[in-house]
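Since the structure comes first, as structure tokens, the remarks are kept for the end.
Certain chains of the assembly are absent from this excerpt, and the rest are unmoved.
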Amino acid sequence: MRFELTADQRLLQTATADYLEKSAPLGVIRALHDEGRTFDRDTWRRGAELGWTSLVVPEETGGGSVSGEGVVDATVIAEQFGRGCAPGPLAVVNVVAAALAEAAGADRHAGLLGRLLDGSMVAAWACCAPGRGWDPEAGAIEARPDGDGYVLDGTHDGVEHGGDADAFLVLAHTPEGLSQFVVERDADGVSVLPLESLDMVRGFARVDYAGVRVPATALVGAAGGAAAAVERQFQLAVVLQCAELVGVVERVLEFTRQWMFDRYSFGRPLASYQELKHRMADMTLWSESGQATMAAAARAVQERRADAGELVSVAKSYLGQRATDIIQDCVQLHGGLGVTWEHDIHIYLRRATVNRLMWGTPSAHRRRIADLLNV
Amino acid sequence: MTATTTAVSDATGMESVDSFRLRAREWIPANLRRLADLPADEGAQRNVSSDESAWQRARALQRTLYEGGFAGICYPKEYGGLGLTSAHQRAFNEEVAGHEMPMRLNVPTFTICGPTILDMGSEEHKREHLAAAIRGDEVLVQFLSEPGSGSDLAGATTRAERDGDVFVLNGSKIWSSGAYAADYALCLARTDWDAPKHRGLTMFLMKVHQPGVHIERIKQVNGGDEFCQEFFDDVVVPASAVVGEVGGGWAVASRQLFHERNAVGGGSPYFSGARAEGRRGTETDALIDLVRRTGRADDPYARELIAEAHALGVIHGHLVDRVTAGMRTQKMPPTAGSLIRLFHGESATRQAEIALELAGPAAAMSAPDGPDTREVGVSFLFRQATQLGGGSTEMARNIISERILGMAREYAADRDVPFNQVRHGR
């Protein structure tokens, strides 16, 4: 539960929760999965009308938060996505939209930005080297200047919702340094291979660039000047992921607690067994601590504070581990049912596991913290 | 075809372990295929395959073993076995490593149902069913758990009503592994609703496929669908199917649980085939492959994780040896199998966590053109099964603290209360 939301934020929260419950209950998610689909475009478009895509984009470029604190607003949405294991490219569209809106010369990309904001298009952020986690230096492909443009060669892996993207924000090295380009899905030389995902509906893809020619106007911001923006985008992706984990855990603990009251063993409800009670106490503590650290990280990212990078990694290193710890123990409390396909808990466990692994594992974030502390 | 090496027996007429081992060493390569030579998609070795043909293959392999004189090694001769010792079985298990075996018949047929029938069944049960199982003609299954009772197996509400020479069963059972492919089941049902719960139960050795039995398979998170749920609608079972006494079903179930703990923990003498514990198994090699693939073989943290996972496997083997010796010499009570069961659950869970950690993002996805790295993630999703199947680790901790350490029994609201007055949840 979030304690200090404004009235507008509560409205956003309720509207999102209601809409997700109606448009994408777990049955719909199972159906999408069975059909090999990741999300429904119409549902997404109407979500965009609720504000899903525009919160972290300034008003002057077509966005708008509900509270003046767009990052915090976005975490409110992400938490609801977590509660429902909702389908849809929430994190990546927000990250790319923020990147386009905040870059110098943003009007070059006003068209794409507008269509991201209204939900009619989807973009993904392609930034990881094959088989590797988050590491922007290693993840940047090669962009070779050629005439008045660039030629891109290389491969990105683990591109979140890459299979659905109409365009990519592509991390690349130009001679000037770390840079980002907008590359259309349909550009010559781009090939996209959807991967089989552990999540029910959150897709990942491999994107290959074989001599992809882009004009200089495809640059997002200045050539070679992307490092700070990339760090900012990463922080945003991680904090949204953490908010989603908070929602996942909250929901799983809710129904597990209820189960413990309803289920009897040896003539007593599970909720009367001290050892199980203590485990629930621990899990409640971890959940509350996770909420606390996610909220602190969101505020730091919102305020672009110097310690935002550290706090985001603190939150992810904790939540990435604790979320799966909690859900696995809730599986255990459900007994054999907990490992069946029919029971919903695995849908939450999938989402939490994927979130643990992507955008930096807990271990990777601990290493980032050590770096930031100058150990 | 029997082995040509001559059996060397001791004074009691029992063949020596060394002689038995040499005969096995000769017979195995001539009669069993090497696992390395199996087609990759056959999967007969892996218990997850629910293919009907895999069951047929297992029966055929069992028949081969029987004909070769290597089936039912620790079962008495009068019931179709060889009447040898666990040392003989161990020797065979060592020799057979790397060869195709009917692994899926170990649990529950040979390690749980068989020994229970041996302990508690009638002479007729033993002669008929044990021999059939050893020949590969019969597969056994447990109808023990119920949808509403979880760990509380004695809380069964499946109803068996006497009607002259027969009993009529109604109710439902769940978590019966491989029921669809089995022939006979040990089924626990309530015959007296006025008695306190442990005293109103009766065990039946019933035919699985018969009128009134409907079987549904349960799909699991890892894609497996070995487990089943059965629905009984006026199923007729003869009185001769009763194992032990009418009203004495809990004594039979307790033996089942005892054998199950041993089987799950890896301490059963009736388990035939190579064990993974205690040797550098495929698990460690798989982890090493994984870090090489992800380029982390030089990372000290990754190396420590591999060593930890490996050490747990090695220690598992040591613990099995210790508990087996402890029970054999009666320095440990028969419930000590719970120690092995708990270690297994805890270590398998930790190993799944370590594999996930080592795989990193690769565990979240697989490319159609690459290795199935997502498999590590799927194993992680399914990991609690190792703390649930064969009695939960919570029950193991209860048993260890209460039966081994002698601490107070947990309060049971249904103790000494007529069963029809006990409260139930969902």
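To keep things simple, chains are lettered A and B as they appear, and every chain counts its residues starting from 1.
We adopt the following convention: contacts are C-beta pairs under 8 Å (C-beta built on N, C-alpha and C of every residue); 3 or more make two chains touch, one makes a residue touch a chain.
Keep in mind that this is a model prediction, so the values were computed, not measured.
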Per chain label, how many copies make up the complete complex, given that just one of each kind is displayed? A x2, B x2
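We adopt the following convention: only the chains that are shown with their structure count from here on.
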Based only on mean CA positions, could you tell me how far chain A sits from chain B in angstrom? 41
Considering only the defined contacts, which chain A positions touch chain B in the complex? 128, 131-133, 157-158, 193, 195-199, 204, 206, 262-269, 273, 275-276, 324, 328, 331-332, 335-336, 338-342, 346, 349-350, 353-354, 356-358, 361, 363-364
For a test of understanding, state which residues of chain B touch chain A in their complex under the given definition. 145, 149-152, 155, 174-175, 218-222, 227, 293-295, 301, 349, 356-357, 359-369, 374, 377-378, 380-385, 387-389, 392-394, 397, 410-415, 417, 422-426
